[in-house]
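Shown here is a partial selection of chains from the complex, left in place.
Naming follows writing order (A and B), and every chain is counted from residue 1.
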């Protein structure tokens, strides 16, 4: 059923306390592999799946053993993710907003997932080994650092055809990722595309001809990054990309400060040494112990609990 | 002369009161087809053309019957649009600024057109079936949701070669649409390009080999969108794309609220029903009756009348 599963995970896993049901997780070396676990329901996006994904990506963010997080699905499932579970919506789940919530209280579950991934301080990779619609293309693809996909995947953003809003911060991310000319084409055509369509192809790092090749290809990159990259460098780099200065001058002050901090760290010393000795680095710094108090330098906002947020 | 013209439009058309001369307009089902009407002048951009375009796009924005607006030209015209009418400029029109206006009073007519299109709440499509220069590539292409073009079109932004400013908010739009690396190449080379040039190709949704195929291809998409899409969903989606939050968190609050509003609307109910029943939707909501008071959530500024604007 779930092909990256139980045999490999030890009996008592660090994920037991997370109460995961709609995804599974395992840690292989420093790679956290997360797998959608609703194959029978076309891996459709449920409220519980959103809770599980937020928890497991937050685990990956905070656990120093994790250097890269990879999301995938069973390649034999009918879909990578068929969008929100319409049956759950019909039963009144929070996916499109609960009746008892006011306009300002609703928190889109797909957006909560998107933020847990986009704000993650570790490298995130998605291996899309099947068809993807709605949240399967927004929450489960856009916020990642790298997207691998099967060339046969049928992908679509059907929001204007369903009379609902494009969710999961997709209207924030899509323009930034591939430009507004492509974003409008993807969003407003509502068309079913394939990854080689010029409208969407820039989104993908690698397109694979076979469904079963997608996760292995993603894992090759994951291992390369996990072996060769500094966690502190990655966390500052993601911060600089996602929270740039308001001008090139303001940004220069940010990346100068990041360089001064990292440049005197243990990872930079090891990086230079390994480079000189032409060997693989063995970076000692961790996010728990080695982040400067300056990080994060941007204002963070708690948008988890409806009534605590005052934007 | 004007090939999408009088025979089809009823004797008393809703456009009679708009006083159109330099463009024509007709409403076919829910598609508003606008045609440049200065073939003998190479469809060059006149002050009156700018007034006509602003009026007709505002009509399309406000009339609930209109779901998609398509701009095109006579495919047998010498050009789709040869840029501003230089004879008019020589006669002292407002195109590059009237003598009697102060520096802060001038309002670029191309920019007024660009805003009427970019801020439109309906889907906008341009069918570029000829050569395009200056305003013909800025005001008349960049602000649209979709751009169709004839592969043989010669297109250029000649501003630095004319000693004038790139107008029609093109320096705002071009980077957002295709990225700054391409924007500088287009703007500063001043080169004559064709649509398949890698420098500009990302701008276009579809490139057609024959001039006469461009409008028909645009109309296929227009009908598809007009038949299958919700007006309220489109208006919120365009708002989210054009007015994103300042951070992913701020944006999450915006699209959550949009989802909560739309999710309880009639279009979402019809969209879900049609999806379940595998039939075409018949969306009942209109912008006149169904937009929440929250829309538009961004601050709007009146930049039409020079002396009323205090930016």
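A few comments on the model shown:
Just so it is clear, a residue touches a chain if its C-beta (ideal position, glycine included) is under 8 Å from a C-beta of that chain, and two chains touch if they have at least 3 such contacts.
Values in this document were obtained by computation on a predicted structure and should not be read as measured data.
This homomeric assembly is drawn with 2 chains in place; in total, the structure file defines 3 copies of the chain.
To be clear about the criterion, only the chains that are shown with their structure count from here on.
The part of chain A that touches chain B in the complex is made up of residues 86, 89-90, 96-97, 99, 101, 103-108, 111-112, 114-115, 118-119, 159-175, 179-185, 187-190, 198-199, 242-243, 298, 300-301, 303, 309, 311. Considering their complex, residues 123, 145-147, 176-179, 201-203, 205, 221, 224-225, 228-230, 232-234, 236-237, 240-241, 244-245, 247-253, 255-272, 275-276, 281, 283, 285, 292, 294 of chain B touch chain A.
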